[in-house]
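A single protein chain has been omitted; all remaining protein chains appear in their positions.
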Amino acid sequence: MTVWHAEDALLAAYASGDLDHARAASVEQHLAGCAICRTAIAAHADAALIARAWTDTLDRLDQPRTAPFERLLTRLGLSPSAARLATGASAARRAWMAGCMLVAGFAVVARQMDGGMALWFLAVAPLAPLTGVALAYGPGVFSMHEVVAAAPYPRLRLMLLRCLPVLPMTALLLAVGGLVLPGTARAALWLLPGLALAALGLVTERLFGIQVAIAGLAGLWMGGVAIARITTGSVLGAFSPVVQVLSSTIVFGIVCAALVGARRTRNLW
Amino acid sequence: MTGIQLTEVSKSYGRRRVLDRVTLDVGNGVLGLLGPNGAGKTTLLRVLATVAGADAGRVELLGRDARDPLERVAIRHRLGYVPQEIGFPRGFTAFEYVDYVGILKEMTDRRARHDEVRRVLEAVGLTTVARRRVWRLSGGMKRRLIIAQALLGDPRLLILDEPTDGLDPEQRLRLRDTISALAEDRCVVVSTHQTEDVAAFCPRVVVLHEGSVRFDGDPRLLAAAATGRVWRSDQRDPGARLAWRTGDGGVRQIGSPPAGATLVEPSLEDGYLLLVGDCARAVKATR
């Protein structure tokens, strides 16, 4: 094609905006099709600006992809890095959401069938927060344990952040429970035992590992429900005031212990 | 400010004593940690990384008491740790993984953190795969990624548990080079199974056996300890402590001289094997 190339002086004049309109336009037209002159004009470009724009470009490309829930948390006032900790690693969140949807769906279906089945929703629901916590730790996240343990980030804060994604699903279950069970007060019955199980899961995870802790607690709870059914004749026995008081004591005790531990390190947040 | 000062550190899991009155004083430079499986290497490194606490004894890292929770946080800010077990959250890219650890290291300024993430990825040669999902990386790349996160924030204390494991010879060479360069002005402790690693870049080696320090000093001295006890012959001698076939068809043996054997120059490996063998016999004898 063309063998003609713009002289350096012409490019310099173009770059500094000194050419008249017609000549500038033709230089641009030429540049659009000539790789050699495009290279040559680099000498007249703003190298510092170009270098800066490149690191900015890289930085933009490196921006971690954010999930909708992560963006929501940021909008609600959480710092972007905290939102990242809360959601970024819980890769199993989708499984957990699916699980909750399943429980909720089960509850709705149970309501269609008969009132007794709806009670079984009540029996299973307390396991939901526990499962959520377990999945928030996730297989991959849990394998990061050593790296996390050697990092200075406050332990309690990290733990709470990781349990954050459990909240909206718990709320959903509560809402569905309200629809399914007669009387909204009853729907909330599972909340305290659920929280207690989740808190116990967090504590026992350190001793037995997450799988054993979760499986053991789930087994204990279902066993308790079965015993309540046999002795009192109803699943509701597992939600008696005694259980509620015991549950709140457990939650309260664990929260206090965590706070005292964090306070000792003066490293709560 | 010295790197590591351990005084009479002990730790047990149940009734098993994993660390037995370990005393160590480590300054800048690379310290190689050798020992058979179950010798307590990983436990010692976990104590040094503030992940595990000691049952007894004094652990002072970077001039701070690791048993004090506040001081421990200060230590962690200047600590890089490569654990033996590596795991990654699924779905993370290499960049996102290191960035996540950066957040855990309380690097709050996003821009500065990202620059730092790029720096450490560059240092281990992973820039080109920074945006690849971790599960798609090769084993060697994953190893290097774990090392990258340990370099975040320019730590003064680096604890590396078998960092050369799973690397090919060239990567191993590059990693040794990186570690040696880092160790010029900071304290690095490296555990390894590879005596060549120690011979190549550790001016000081500690041999751990059954939870206690059996050797602490120049690797050449460890090799020299086997002088006069390493032989080469054509036949395996039943009386030899240790014997193995070498590539050239001969048999290398450690122990009393077999008939017709020639004395050979001991390597670090010979010294190490001899020491560990002696230790094991001594333990048996006392039981």
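As written, the chain order gives the labels A and B, with residue 1 at the start of each chain.
In this section, a contact is a pair of C-beta atoms (placed from the backbone, for glycine too) under 8 Å apart; a residue touches a chain by one contact, two chains touch by 3 or more.
Everything that follows uses one rule, which is that contacts and distances are computed from a predicted model.
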Chain not displayed: protein name in its UniProt record ("Zn-dependent dehydrogenase", "Amino acid/amide ABC transporter membrane protein 2 (HAAT family)", "RNA polymerase sigma-70 factor, ECF subfamily" or "Response regulator receiver domain-containing protein"): "RNA polymerase sigma-70 factor, ECF subfamily"
Of B:16, B:111 or B:131, the one touching the omitted chain in the full complex: B:131
Contact footprint on chain B, counting only the chain that is left out: 127-128, 130-132
Footprint left on chain A by the chain that the document does not show: 2, 4, 6, 14-15, 17, 19-33, 35, 38-39, 41-42, 44-46, 49-50, 52-54, 56-57, 60-61
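Criterion: only the chains that are shown with their structure count from here on.
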Centre-of-Cα separation between chain B and chain A, whole angstrom: 35
Touching residues (chain side chain B, partner chain A) in the complex: 46, 49-51, 69-70, 72-74, 76-77, 79, 81, 83-93, 95-96, 99-101, 103-106, 108, 110-111, 114-115, 117-118, 130-131, 146, 149, 159
Chain A to chain B touching residues, read off their complex: 55, 58-59, 61-62, 64-65, 79-81, 84-85, 88-89, 91-92, 138-153, 158, 264-267
